[in-house]
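Only one protein chain is missing; all other protein chains are in place.
Chain IDs A and B follow the sequence of writing; residue 1 opens each chain.
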Amino acid sequence: MTPRTRQRHWDWRAAGNFTAGGAGSGLIVTSALAAQAGAAFRLPLLTGALLIAGGLSLVWLEIGRPWRALNVFFHPATSWMTREGLLALLVLPLALAGAATGAPGLALAAGLAAAGFLFCQAQILRAARGIPAWRQPELVPAILAAGLAEGSGLYLLAAPAGRVWLLLALAAGLVRAGAWWRYQQALAGAPGAGASRAAFGGLSGRLAWAAQAFSLGLLALALASAPAALGAAGGVLAALAGAGLKTLLITRAGFTRAVVLPAFPVRGGGGHAHLGR
Amino acid sequence: MTRYVMVADLRRCVGCQTCTAACKEGNNTPPGVQWRRVLDLESGTYPEVRRVFLPTGCQHCDHPPCLEVCPSTATRQRADGIVTIDEDLCIGCGYCLMACPYEARALTAAPAFAFGATPTAAEAARRPVGIGVASKCDFCVGRIDAGRARGLTPGRDPEATPLCVNSCISGALRFGDLDDPHGPVAALLAEHQWFRLHEDQRTGPGFYYLWDAAPP
Partner (left out) sequence: MTVTSTIPSYCYNCVAGPDLMRVRVEDGVAVRIEPDLSAAAIHPGLGRVCVKAFGLIQKTDNPHRVLTPMRRTNPRKGRDQDPGFVPISWDEALDTIAARLTDIRARGLLDEAGLPRLAATFGHGGTPQSYMGTFPAFLAAWGPIDYSFGSGQGVKCVHSEHLYGEFWHRGFTVTADTVHTRYLISCGNNAEVSGGVCAVRRGADARARGMKRIQIEPHLSPTAAAAAEWVPIKPKTDAAFLLALVHALLFEAPRARLDVPFLLARTASPYLVGPDGLYLRDPDTGAPLLWDETAARAVAHDTAAARPALEGSFTVPAAITRGPDGEITSWHDVPARTAFTVMADTLHPCTPDWAGAICDIPPATIRRIAADYLDHACVGETITIDGQSLPFRPVAVTLGKTVNNGWGAYECCWARTMLAVLVGALEVPGGTLGTTVRLNKPHENRLASVTPGEDGFMAAHFNATDRQDWAARPTGRNAHRSLVPIVGNSPWAQALGPTHLAWMFAEDPPAEWPDPPPPELWFAFRTNPAISFWDTARITRAMARMKFIVAFAYTMDETNHMADILLPDATDLESTQLIRIGGTKYVEQHWDHQGFALRAAAVAPRGQARDFTWIATELARRAGLLERYNAALNRGAAGAPLAGDGFDFSLPLDRAHDPDSIWNAVCQAATAGLGVPPRDLAWFREHGHCVVPFPRQDWYLTPTMARLGLRYELPYQERLLRVGQELGRRLHEHGIRWWDRQLGEYMPIPQWHDVPARWEAALSAAGADPADYPLWGITTKLMPYTTGNNAGIPLMAEVGANLRGTGAVIVNAATAARLGIVNGDWVEVRSVIGATVGRAAVVQGCRPDTIVIPGQFDHWKTPVAKDLHHASLNTITPISLDLTDATGSGADVVRVSLRRASAPAGQEAA
């Protein structure tokens, strides 16, 4: 019954954390796989760490009391934000060490931590009960798939011609498209989510979907033995598409929960009479 | 046990905003921050239309989603059900604002005052609240604690009762200990039909809305 209002407190900086953190953790996961497969992984690992750190820095710029940022670690028992921070504490040194030493084991450990970090990001949104569009269960796989699609896409910059990595990026991109399609379908079925759904239906949303489709096309072309640069371009576009979707999700689709009254107040009662009585 | 709750009689509320003004002034909240708000709701289609005024604010939930997400433990829950924010711990991440299904929390980036950049004498005389940190209704916990220390009963003695309740001109807002079988709140809930908001979220709100007398 109340008009839903768009949340105004998490802006592009928060969206930047979900974008950079998601892509970074996806990149680290991909790098971990690459390390096991003997492919290049040190620079991607480092890049992934920098992306995560960059995302967190954006959040640091957004919070009201940045000099108290360490308080973020105080509530691991229930807060997915604390857990995200703790996993960042784990993933960053592991990734940096992996990049520095080139040890595949460290890369694997970093990849596992990064997967956890990505999971935390998905759960952060899932726990935001004030924003029904984020509360939607279908968002969790969408966020996970997005991180992987973006990270595997960016990895193509390091290994543009590797067919297995092209295949991974293409598969992750397809999974992401499916997961986001499923998420947006779920929004369509959720009562009162019209405004959130409309945020994805606008020009920006259509652009993000077009970028997704285009990136998938480029990746498929690259896979069909087209020039390697196409793969890298497709990967970057996959990451950009994800950035667009997440920015929309945070800054445009975050509408509050409407108040629905289970009953109306009864203000004065009594039956009706007839003049003739 | 003690469980403090708010009761709003929707038959009485006329949307006058007195509670909102009393809260703002008493708590020195910055412009735009309203811990106690009264929503002006309409439903139906002309000419069959209903308009309802709904006092709202922090519901002091049994299971506060804000507390669950708070990374700093600034948000806490007391044994008497009151959910508080430790301004010295809060990092102002805004996560609790996203978690609250009741839009009860606020966060103001920079100091702001009624007439612009310079505080009035009244504003300057007191600590600004909620600047760079989350803020919300705390049921005037300071009044409750100070009152109880003097042997007063919150909800019955004005000095131990939230300012919004004291100010309410229609008698819509009432406050008290849910677990006190002889207190005003227990009687109100027994004698009326009531609901709470967003029961589907299983938050267990400590804010009850009366809408009719109990069936005989």
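Just so it is clear, contacts are C-beta pairs under 8 Å (C-beta built on N, C-alpha and C of every residue); 3 or more make two chains touch, one makes a residue touch a chain.
This one's a predicted model, so the numbers in the text were calculated from it and none came from an experiment.
**Q** Just to verify: which one of B:146, B:169, B:190 or B:214 makes contact with the chain not shown?
**A** Counting the whole complex, the residue in contact with the absent chain is B:169.
**Q** Of the residues listed, B:5, B:22 or B:160, which one is in contact with the missing chain?
**A** The one listed residue touching the chain not shown is B:22.
**Q** Of B:79, B:110, B:125 or B:149, which one is in contact with the hidden chain?
**A** Final answer for the missing-chain contact: B:125.
**Q** List the chain B residues touching the unshown chain?
**A** Looking at chain B, the ones touching the missing chain are residues 9, 11-18, 20-22, 24-26, 31-32, 34, 37-40, 42, 44-47, 49-53, 114-115, 118, 120-123, 125-126, 158, 163, 166-172.
**Q** For review purposes, identify every residue of chain A that touches the missing chain, sorted by number.
**A** Chain A touches the chain not shown through residues 267-270, 272-277.
Operating definition for what follows: only the chains that are shown with their structure count from here on.
**Q** With chain centres taken as the means of their Cα atoms, state the distance from chain A to chain B in Å.
**A** One centre to the other, that is 34 Å.
**Q** Using the touch rule from the top, collect the residues of chain B that touch chain A in their complex.
**A** Checking each residue of chain B against chain A gives 9-11, 39, 41-43, 50, 52, 54, 56, 65, 67-74, 89-95, 97-103, 107, 109, 131-134, 193, 195, 197-199, 201, 203, 210-213.
**Q** Can you list the residues on chain A that touch chain B in the complex?
**A** Interface residues on chain A, with respect to chain B: 1-2, 5, 7, 9-10, 14, 59, 62-66, 68-69, 71-75, 78-82, 85, 124, 127-131, 134, 254, 256-257, 259, 261-267.
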